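The full complex has more chains than appear here; those shown keep their coordinates.
Note that the chains are named A and B in the order they appear, and that numbering of residues resets to 1 at the start of each chain.
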Amino acid sequence: MSFTLGEISRLLQGRLHGDPGTVIRGAAINRDAVAGQLTLADSEKAIAKLADCGASAVLIAKGLSTGLMPSIEVDDVTSAFARAVELFRPRIREAHQGVSQQAHVDPTARLGDRVTIFPGAYVGPQVTIENDVTLHPGVCVMAGSRIGARTTIFANAVLYEGTEVGTDVLIHANAVLGAYGFGYDSRSGRHLLSPQSGYVRIENQVEIGAGTTIDRGTYGPTVIGEGSKLDDQVMVAHNCRIGRHNLLCSQVGIAGSCTTGDYVVMAGQVGIGDHVDIGSRTILGAKAGVMGNIEGDAIYVGIPATPHREQMQKQAAWAKLPEMRKEFKALQKEVELLRRRLEASGQRVDAPRSDAA
Amino acid sequence: MSFTLGEISRLLQGRLHGDPGTVIRGAAINRDAVAGQLTLADSEKAIAKLADCGASAVLIAKGLSTGLMPSIEVDDVTSAFARAVELFRPRIREAHQGVSQQAHVDPTARLGDRVTIFPGAYVGPQVTIENDVTLHPGVCVMAGSRIGARTTIFANAVLYEGTEVGTDVLIHANAVLGAYGFGYDSRSGRHLLSPQSGYVRIENQVEIGAGTTIDRGTYGPTVIGEGSKLDDQVMVAHNCRIGRHNLLCSQVGIAGSCTTGDYVVMAGQVGIGDHVDIGSRTILGAKAGVMGNIEGDAIYVGIPATPHREQMQKQAAWAKLPEMRKEFKALQKEVELLRRRLEASGQRVDAPRSDAA
């Protein structure tokens, strides 16, 4: 499959600089692009890297330019490049529409308009599904759950009973919402499960990654606030209240009853102890371990998590620790030597004095 | 929906202190409760926190009291509060009973009485399922597995062939028992999978969290001991023997051929290297990394894990490391100064002596 640069420019409504007859046979990012392909540059930095790129043409963000190869200038370079990629690798869409005969939908469930339910999905009693929702194969929505308009749930995700999902939510494959919280009372040497009367509430425009697990609250909701995005394999324990527009990267684990403010960012593999409150706009570096409250508007890193600046000082000291240890041993010896010499010299000094006496 | 405090007290068989006519419209924990709602207090500490709570009444554990708001005293405050919560948010139960026509049950499988198998579940050849077992939608139980009485397996969990599950076990959604162990022999630059003749054995009263994975043994079983509870996204590798009544929190990872004693507790994101033996009643702090055996009856934290007391000393020293580094530099200078002064003074002291010689 091939297009000329002129054809591509017209399709993307761009402004072409260079030969419109240039033949393009694919589209790839700088790292991967080879001769005959179109690449993209979305910043001056990306323009500078074009010198090492094998591409034959480049899609550039408005206001950028390059003399290295023909270019097409567009308003929204990432969407335009996505369209270019799909020119060469047309997206094949799932053909299925409506409610599959091979799905199981309880007769007491209420379904809105234009709901798509794939084969193998399960919808339990008294579930409410609003307009334009899509449930992929193997999705399980248990009794009494509610799913807001335009939400998409990918294959084999599981919503336990009473889960509340807002509008425009994306839930990826194998995510689990509403499993039991890890709360036990230990009596007579046995661990007895706490009440599990709560549920999970996902607010509007939230996105939940593949394999992510969010446990139900003990008596009430575990909440993921509006616009927050959770990556794959994130764990949010029972009773947590995640604020709005948080970004929780992959393999983050948050123990029970924590709260976060708005615009909190946690990098990969961060862990938060239970009952911790984290203020708005806190940024936690990768692998940070948080055991106490953080007020917000700060960057914390390390285990235990400390303000970034302090941690950098500690890291620097840590990096020099073996050297410092050697120097310390040398200093100990030197002081010992000084002491001996002082004692020796002291006797000599003292001697005249006692002589003088 | 609303009830009077008197009605609630009668339902919960409690002892009412205050106006029985108080109207209650919901039940929530201290943090969330607002006017018109019932909250709970299960300890003196919780009683003290009622001052900040918006609730109009409180359910209290026997022997506690408060003058802040009407109260209902009950024997088992957590169960009673769970019942109160469900008064206002009645639990909707899955209506399904028996073996669904939309499930696939191999004709050679043996099913006990009152077994519930939801649509989309799969039960392979020669599987044995005892009385009162529930398999939720999409559960896959492969050939030759055995599931004990009263066990519940939630949606889309997978049991590979030959898995043995005890009685009164809970397995949450998307857990995987019996996938291949990560054992390879490297020959001629290729990694060749070890034998996978083993299986997984889950003893009675175990609970397995959502997305948790337990790999089969190489030749024999990987075992989770009676009464142990595993949170979501825990990993237990091939040949491990987890003891009885362990608590393994979320995202714990245990490498191959480890053993644990009884009543071991691992906090979130702990990692254990392979072939490590951990004694009974060991407690491992969050994110601890264990590379060697631990005798038991001890608290270990940090990477590498060390006894809690030692680690606290190290943490204290670590916290003061940048300060210590500064002080160390100052001390080096002072010693240098002393050395020079001593040398200076030494020469003067020596001078008379050599004169004297």
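Observations
FYI, contacts are C-beta pairs under 8 Å (C-beta built on N, C-alpha and C of every residue); 3 or more make two chains touch, one makes a residue touch a chain.
Here the structure is a predicted model, which is why all the values come from computation and not from measurement.
Sequence-identical chains make up the whole complex; the displayed set comprises 2, and the total in this structure is 3 copies.
We take it that only the chains that are shown with their structure count from here on.
When subunit A is fitted to subunit B on its Cα atoms, the angle of the rotation, on a 0 to 180 scale and to the nearest 5, is 120 degrees.
Centre-to-centre separation of subunit A and subunit B, using mean CA positions: 23 Å. Taken in their complex, subunit B has these residues touching subunit A: 27-29, 32, 40, 78-79, 81-82, 85-86, 89, 91-95, 100, 102, 118-120, 136-138, 154-156, 170, 172-174, 205, 207, 209-211, 227, 229, 231-233, 245, 247, 249-251, 263, 268-269, 286-287, 303, 315, 318-319, 321-322, 324-325, 328, 331-332, 335, 338-339, 342, 345-346, 349, 352-353. For subunit A in complex with subunit B, the touching residues are 104, 106, 108, 120, 122, 124-126, 138, 140, 142-144, 156, 158, 160-162, 174, 176, 179-180, 182, 184-185, 189-191, 193-198, 211, 213, 215, 218-220, 233, 235, 237, 239, 251, 253, 255, 269, 271, 273, 287, 289, 291, 303-304, 310, 313-314, 316-318, 320-321, 324, 327-328, 331, 334-335, 338, 341-342, 345, 348-349, 352.
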